[in-house]
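The structure that follows is given in the form of structure tokens.
Of the protein chains in this complex, one is absent; all others appear in place.
Think of it as A, B and C in the order they're written, each chain with its own count starting at 1.
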Amino acid sequence: MKEPILRVEGITVRFGGLVALKEVTFSVEEGELLGIIGPNGAGKTTLFNTITGAVSPEKGRIYFQGKDITSLPPHKRARLGIARTFQNLRLFSRLTVEDNIKLAMGLPYPAFAPLFSLPSYHKMEKQMSESAIALLKTFHLYPYRDRIASALPYGERKRLEIARALALKPKLLLLDEPTAGLSHQEAISLMEELKELRKGFSLTIILIEHNMRVVMGYCGRLITLNYGEIIAEGTPEEIANNPAVLQAYLGEESLC
Amino acid sequence: MRAKNIILVIGIPFSLWLINHFISNPSIFSPYILQIIVLMGINAILAVSWDFISGVTGQFSIGQAGFMAIGAYSSAFLTLKYKVPFLPAILFALILSAIAGFIVGIPTLRLRGDYLAIATLGFGEIVRVAILNMPSLGGATGLKGIPIYSSFFSVYLALAITLWFCLALLKSQPGRILLSIREDEIASQMMGIDVVKYKVFAFTFSAALAGLAGALYAHWTSLVHPDSFSFMKSIEIILMGVLGGMGTIYGPAVGGMLITLLPEGLRLLLEQNPLLYQNKDFVRMLFFAILLLFFIILRPQGIFGKREAKG
Amino acid sequence: MKKLIIYSLVFFVIVGILLTGCGKKTEERNIKIGVILPLTGQLSTFGQSVRKGVELALEEVNREGGVLGKKVELIIEDDESKTDTAQTVVTKLLTKDRVPLIIGEVISSITLAVAPLCQRYKVPLITPSATNADVTRTGDYIFRTCFIDDFQGSALARFAIESLKAKRAGILKDVKSDYSIGLASAFAKTFKEMGGEVVNEQAYAAGDTDFRTQLTSIKASNPDIIFIPGYYNEVGLIIRQARELSIKANLLGGDGWDSPRVLEIAGASAEGTYYGTHFSPLEKSPQVQEFVSVFKQKYNEEPDALAALGYDTLKLVCSAIKRAGTTEGQKVRDELAQTKNFAGVTGEITIDENRNARKPLVILKIEKGKPTYFISIKP
Partner (left out) sequence: MSLFFQQLINGLAWGGIYALIAIGYTMVYGIMQLINFAHGDVFMAGAFAGYVIAQLLPDKSSLPSVILVFLSAMLFSTFLGILIERLGYRSLWKKNAPRLSLLIVAVAISLLLENVGLMIFGAAPRSFPSIIPSRSFSLGSISFTNIQVIVILSSLVLMVALQLIVMRTKMGRAMRAVAEDSEMSALLGIPRERILSFTFALGSALAGVAGVMVAIYTPQINPLMGILPGLKAFVSAVLGGIGSIPGAMLGGFVLGEAETLVSAYISSSYRDLLAFLILIFVLLFLPSGLLGKGVAEKL
């Protein structure tokens, strides 16, 4: 059995008195599309923050490709190939669309290179532009190339954030409510694109979503969080009929 | 691309050297105007140094006067007491203020927004009061009789180099990274950028530039005393940056020049009106305050900044 | 397009400045003398007093036909009691107005800052009241018409020991002023040489308003005299707060006390304090009484030491130019250097080899709310 790309073991996070995550344990296989669902405040985003290093857990370990990354700072985890988007869009609003993408490419030449316009500087800048443009084209954002991020319509900004995450050439992509605020049609086309990308970039995706049609239609496996605990794990069908999940959502009409 | 650079790298110093002969000769050109022009250059460097850390990297600093003081005093101490020539003294001032920037940068950069601003203000005052209590640095009455090594040429060459360094960085990936830290530190971290390392670099680089300006200032006025590096000086530097247009580097450079030009222009203007002339210094600061308020509320991006489109 | 406008605007501004810069000054009809004084800011009363004395002397000189057949004109500049402003303004006097000679400054720290400029442009600078010894050491173009702190300090120490029978002295000096530091060290040196003991030395910074902490620790060493070589703003508060802390010791100061503001701030608590200065309006000599009456007639108030020094300085400068026969810097400098017993209201002025003046110190005592003549000490 190949080593799972991500292993989360007994993660507990506490903010003052409030227990945000309690003994959360699960693992993700390479290439999987895992969905995380649960009512508001169940700890979904806190889980993402813990995986990406923004929040340090009180207890528990996190393994990425077999390596223990629990105490790594966020930027090192990103370099290892963990990329994410945010629930409420954290773009670099006064930078151009292209620059937003380039940000994920680190610093490919020595800091002083631009001062003396060394050849390595020109070569790498050209390369960065090319790969950025390629990515923008796949996300149909190329026309907005020189506009500043805050000038884009909402849908386009959502796609830009995902494109920026992909510019990190990640192995694991954490999407925090990617279809939130999108029309049904836009959500479906986004999920189709993500399916293509998963194959193209041999990508593992973890998705936090409230849009049940998206979750049910596209995720291979689902985990349900409630009050910081995993209450159910399984294929979309199993989850749909799981009493604990229904009870957690209380009164929501049947899932499928 | 290459030819253009060579022309610039040789052309600018040569033309500055040429102008220097014409402008520094008291019989041809009035030293009073020269004095203003040199101070314009020094203030431009200071405004750019502030813009690099506050406008570009978004770490609001009210302590530039502290680094300027370190640069001024360290270089003056060497040239005055040990007869060290000008260039090594300037390099020493640069390095010392860079080290100071590094030492101050690491602890304070964990702070956010106005806490950071107040910490840098505290740092600036600590430097001023420390110098005040160092008898070897002339204490409260300052260092006098510093050899006048600065000239139009050295100041504007330093300004040219400062602008070249900062603009080259700004237009390339290091600049983008610093700008991303200004825009959203957490997102920048998530994109794999070691935010602390870059903030400390920005702080150190900005401190070095302020130190350079301090060294040039000391060797032009030939007298430095702690009061000319009070936090009011830091506020004046902020004013230049904000009016010029934060985050553009060339904006604050022009802002620095205009702000220096203002009091002299005001002095000539006010000479006719005795009452205003009587307390012209307050009129100058009053005018600054109103100008600052006008810009912040009506045109926050300053003269050269780009309007932020409302998404 | 917008960028183009802005760039061309900046370009024209710069060219404009460059052009206004050059151009020579035409020869002037009358003799212009530069005067640099603190007319506003922390020490404005000093500047105002010197200005009154200088302007009175100017009237008299011009009434008697001016100098070398030309009327004398003053260009009076205010440096707001700040060294940076003083430097800018003196540069303007030297290079834009091209004055042959400058009277000023009043405060030691500021005089020390502008003296190198005058030395560089070979324009004589005469300070009426800056007593710090280093001032004239800047260069051979720097003169003064008052005594120096070394003399004032030792004279005050001699006065404390001989007249006030003091044994244990406390000192409270202003760390921000060359005058105060120089005077304090001169006093301490002579006081110790004459058998006295400096029991406690405390410092404050100009602009402070609360001195109770320093005064309390001085009080604990129970001195019988406290020497306070400061300027009048702080001195007034120090005297008041000292009496509030029921400190009974004698309080002694230098010419920095010579301003009506001391009595205004300290009020009744200034009773029985002493200070040394250059001049007292109550001196009996006919020349002094005549000066006092003319001064009172013009300004209906009594002249203080600084007004008298200003008056003497302008008269001395005019006599030097008359003797030199020209306003050329080098010649006027030589004449000034050879001044021998010039009869001034503040006493006979002889410029010694260090270009300082040897003058007596006048000690005044504040009695019934008024400074009264007590004793004068010869150099």
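To be clear about the criterion, contacts are C-beta pairs under 8 Å (C-beta built on N, C-alpha and C of every residue); 3 or more make two chains touch, one makes a residue touch a chain.
If you're wondering where the values come from, they're calculated on a predicted model, not measured in any experiment.
Engineer: Consider the whole complex, including the chain that is not shown, and state which of B:12, B:118, B:160 or B:196 touches that chain.
Structural biologist: B:118
Engineer: What does the interface between chain B and the hidden chain look like in terms of residue numbers?
Structural biologist: 54, 60, 107-108, 110-115, 117-119, 121-123, 125-126, 129-130, 132-133, 186, 235, 238, 242, 279, 281-283, 285-286, 288-290, 292-293, 296-297, 300
Engineer: Give me the chain C residues in contact with the hidden chain, please.
Structural biologist: Chain C touches the chain not shown through residues 40-42, 44-45, 80-81, 175, 202-205, 208-210, 212-214, 216-217, 220, 233, 236-237, 240, 244-246, 261, 264-265, 267.
Rule of thumb we're sticking to: only the chains that are shown with their structure count from here on.
Engineer: Could you put a whole-Å number on the gap between the CA centroids of chain A and chain C?
Structural biologist: 74
Engineer: Using mean C-alpha positions as chain centres, tell me how far chain B is from chain C in Å, no decimals.
Structural biologist: Here the centre of chain C sits 35 Å away from the centre of chain B.
Engineer: Measure off the straight-line distance from the CA centroid of chain A to the CA centroid of chain B, and report it in whole Å.
Structural biologist: Centre-to-centre distance between chain A and chain B: 42 Å.
Engineer: Flag every residue of chain B that touches chain C in the complex, lowest number first.
Structural biologist: Residues in contact with chain C: 23, 26, 28-37, 132, 139-142, 144-145, 221-223, 225, 228, 254, 257, 261, 278-279, 281, 303-304.
Engineer: In their complex, what parts of chain B are in touch with chain A?
Structural biologist: 1-2, 5, 164-165, 168-169, 171-174, 176-177, 179-180, 183-184, 186-195, 201, 247, 306, 308-311
Engineer: Spell out the part of chain C that touches chain B in their complex, as residue ranges.
Structural biologist: Touch residues, chain C against chain B: 6, 10, 13, 17-18, 20-23, 40, 78, 80, 83-85, 87-88, 91-92, 94-96, 109, 112-113, 116, 138, 175-178, 181, 205.
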